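In this view, the complex is presented without one of its protein chains, the others remaining in place.
Right after this comes subunit A.
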Amino acid sequence: MPKRYMCIWLPLLATDSIEKIRPELRSRPLVLSAPQNGRTVVTAANRRARAEGIVPGKVLADAKTILPELEALPDDPPSTAKLLESLAEWCLRFSPVAAVDVPDGIILDISGCAHLWGGERPYLDHIVGRFAKGGYGARVAIADTVGAAWALAHFGTQDAIAESGQESLVLEDLPPAALRLDPAVLARMEKLGFRRIGQFIQMPKSMLRRRFGDALLLRLGQAHGTEPEALEPVVPELPYQERLPCLEPIRTATGIEIALQTLLENLCSRLSKEGRGMRSGILKGYRVDGNIQQIHIGTSRASHNPEHLFGLFALKIPTIEPALGIELFVLEAPLVEEAPKPQEVLWETKGGRTQVAELLDTIAGKVGMDVIHRYLPQQHHWPERSIRATASLDEVPDTEWPVDKLRPLHLLSLPEPISVMVVLPDYPPMLFTHKGRTYKLAKAEGPERIEQEWWITDGRPRDYYRVEDEKGGRYWLFRSGHYGEGEPEWFLHGFFA
């Protein structure tokens, strides 16, 4: 059976994807630009911009001179590449083998696929129609080889189909650029007056090789099908999911536990082979009466340890209502991450992080994920901003914890207002009253002025005083604002040990 290939070229992929998100740009000229050799160059242009003569490669400033209303956005090649990858995966519905042709094409191996759509013409029309519906302008061609299909899609007539064995005939009229050659080779051909492939296709191979190198012969051979060309098909990621249908509906907790254990062992053996671990898991039980019972778990670090995961699920098994029975169990891992490879140890040391992580998972499973906090220093003077919470157990501080300023061991999350008695402005208070109790102060030190960080918020500075009352209690008080700017307010913010 002869091989057939389809090349889908999406010439406006980058701008089309932006127009999909912002439809109002469709009626306006839009270009994407990126800095190149010290100037900003247009890298992609939509239909309206092309109609005005703005093509990729133009300097953005020039293009704006031609068309002042031009909308220019920065180009983002990685996200376009990602989009192309996902489009290639989507194309798997048309053929089992799809490959990405960077930067803006997709190659399908369609051998034996077209008859399912009633022939190559309806097949091609269907695909073009589906792309157009999705908002992408596509040029599609079908040929016996990848090279010929590529050439036809990029340089042939709209939606060309080359009959089997007719490659050399259709290629003859196309320019040499259709052979996917280096710009240097193309420039040399241009200089020698080769405008069509037909002009040199009959030349002796030795002469072509001497003049233009091996690459030309390889590309010619690939277009004619005499040289092999391998595709690198996209492989969609299989979802991390395990199913367990039951012969008899399961109604007991023991039955659910056995099902869960089987599912976990299968899923965990796959995860551990791939060096990955589960961050969250869902166990679904499909009941005989059509209801779906499900339980969720989350882990603080990727885990593929079945016993540990079972322990987390086991806490929630009592919430499953089997009613008349569960006939199908599905275990899914919606969030999967690279799992740290366990290091072989000669002897077990104390302080194993895995053990701690598993303990935290157990706590999170029972009490809730949001109750666990770990803090890292942040380089801010404002006390409330000097620490930040982290969710990871492995993250270490990137700066040292500050020790230069004394901070209270207990800090109230909201400073509580107090009334004070002060001898003179800018002196520490002699006594303060908090919640109806008066504290007579014996010792004090300060003030330590902490200004608001103007790049974050505006507001009044705080003057902090460390004070000690007669009984030995030590407090952190502050005055908000300066004297002379209205009545200053005093607050109790913390306790020193």
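One rule holds in what follows: a residue touches a chain if its C-beta (ideal position, glycine included) is under 8 Å from a C-beta of that chain, and two chains touch if they have at least 3 such contacts; residues count from 1.
Definition applied: contacts and distances are computed from a predicted model.
Its UniProt record calls the unshown chain "Error-prone repair protein ImuA", which is the correct pick from "Imidazole glycerol phosphate synthase subunit HisH", "ABC transporter", "Error-prone repair protein ImuA" or "Ferrous iron transport protein A". Contact with the chain that does not appear here is found for just one residue of A:His224, A:Arg270 or A:Arg474, A:Arg474. Shown as candidates are A:Arg219, A:Arg466 or A:Arg479; the residue that touches the absent chain is A:Arg466. The residue from A:Gly298, A:Gly446, A:Pro461 or A:Gly481 that touches the chain not shown here is A:Gly446. Within the entire complex, the positions of subunit A that touch the omitted partner chain are 350-353, 355-356, 359-360, 362-363, 366-367, 371-377, 383, 386-387, 390, 393, 396-397, 401-403, 406-413, 427-428, 440, 442-446, 466-468, 470-475, 494-497.
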